[in-house]
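Sharing a structure with you now.
Heads up, one of the protein chains got dropped from this complex, but the rest are sitting where they should.
Here is chain A:
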Amino acid sequence: MSASNPISRRAFAGGLLALGLGGPRALAQGFAGLGSDAGHFAPVVPGRVLTFPADHGPHPDFRIEWWYLTANLKDADGKAYGVQWTLFRQAMTPGPQRDGWANQQIWMAHAALTSAETHRYAEKFSRGGIGQAGVTAAPFRAVIDDWAMQGTDTMNVSTLSPLDVTASGADFGYRLRLTAERPLVLQGDAGYSRKSERGQASYYYSQPYFAAHGALTIDGRPIEVSGTAWMDREFSSQPLASDQTGWDWFSLHLSSGEKVMLFRLRQSDGKAYFAGNWIGLDGRSEQLAPDAIALDPIGFTETAGRKLPTRWRVRVPGHGLSIDTTPLNPNSWMGTSFPYWEGPISFGGSQTCNGYLEMTGY
């Protein structure tokens, strides 16, 4: 993948690309349309009020959307693990939903389990319309094949809790129960998250307060774990500007109890668009101005034939945050149909604790 590919943070359409949505030419034209005109899909406009449980479910009028979970876990001995569970939806064409195989939705899922020594992952694809994959808002249930993220009978729609999450690959598996007491957090400006100066945007909300416990399976061996988890929900029709080449995204659980989401969208002219939200102890989500954020690579790793900035200096001076992040496993490379780096990080500096880092477009 050349560095000049405009891609989404979540790399979804990349999977389709590898499956044959087009060659390098299509890439140059803007990655299955993510960086191009949204056509007849529903537009993302400021002011839309996100409502639950409806918005937990799919939005087929929008081109793309995802249910994205990352968890920082520890076993009884204090050994750290990271878990990722992601379901993507993409509509191939706009318009009313067709039944059966004619349905225009494509589903893709990634699951990963990271430790300091290994990074294991798996991916799945499915067509919409036949019941192999899909999401329902109430009761909340997101599935593809035998992977699932679903609310229990007692799920509270405003906290999206409790949830059961399960996935497995050839050499790993996990089963987690997620619980949260605090309500969902709207990212950006009340859920409207801008991605460029020119108005590309998505609807974006998160549940960063999950406590997670459950069991991992590595090489057939069960490991009891517990920790924190962060779920992102995002949907859009044109999340990227055509000159944006990649994304560096952070979710941080601070030792103070505050939560921070930051991202940097790199542009082909070498500049970048910064955005983020500071979620205070009271749960209030404050949108950060682009110039209030500084993200600087301080250490690089050669992995999968690419040079990736796996150590970062993250600063939000307005909140007195200045930390240096270290990956749990610098080789957290997702060699999926569309490859990217995603893995747990820890950090030290003005605050300590952990989070997740994702880097695409390298």
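Criterion: contacts are C-beta pairs under 8 Å (C-beta built on N, C-alpha and C of every residue); 3 or more make two chains touch, one makes a residue touch a chain; residues count from 1.
By our rule, contacts and distances are computed from a predicted model.
Between the listed names "FIST C-terminal domain-containing protein", "ABC transporter permease", "glycine dehydrogenase (aminomethyl-transferring)" or "Fe-S cluster assembly ATPase SufC", the UniProt record for the complex's undisplayed chain reads "ABC transporter permease". Across A:75, A:145 or A:189, the residue that sits in touch with the chain not pictured is A:145. For the chain missing from the display, the contacting residue among A:97, A:118, A:168 or A:350 is A:168, taking the whole complex into account. In the complete complex, the residue from A:104, A:179 or A:256 that touches the missing chain is A:104. Summarising the interface, chain A meets the missing chain with residues 16, 19-22, 92-93, 100-102, 104, 106, 125-127, 130-132, 143, 145-146, 168-173, 217.
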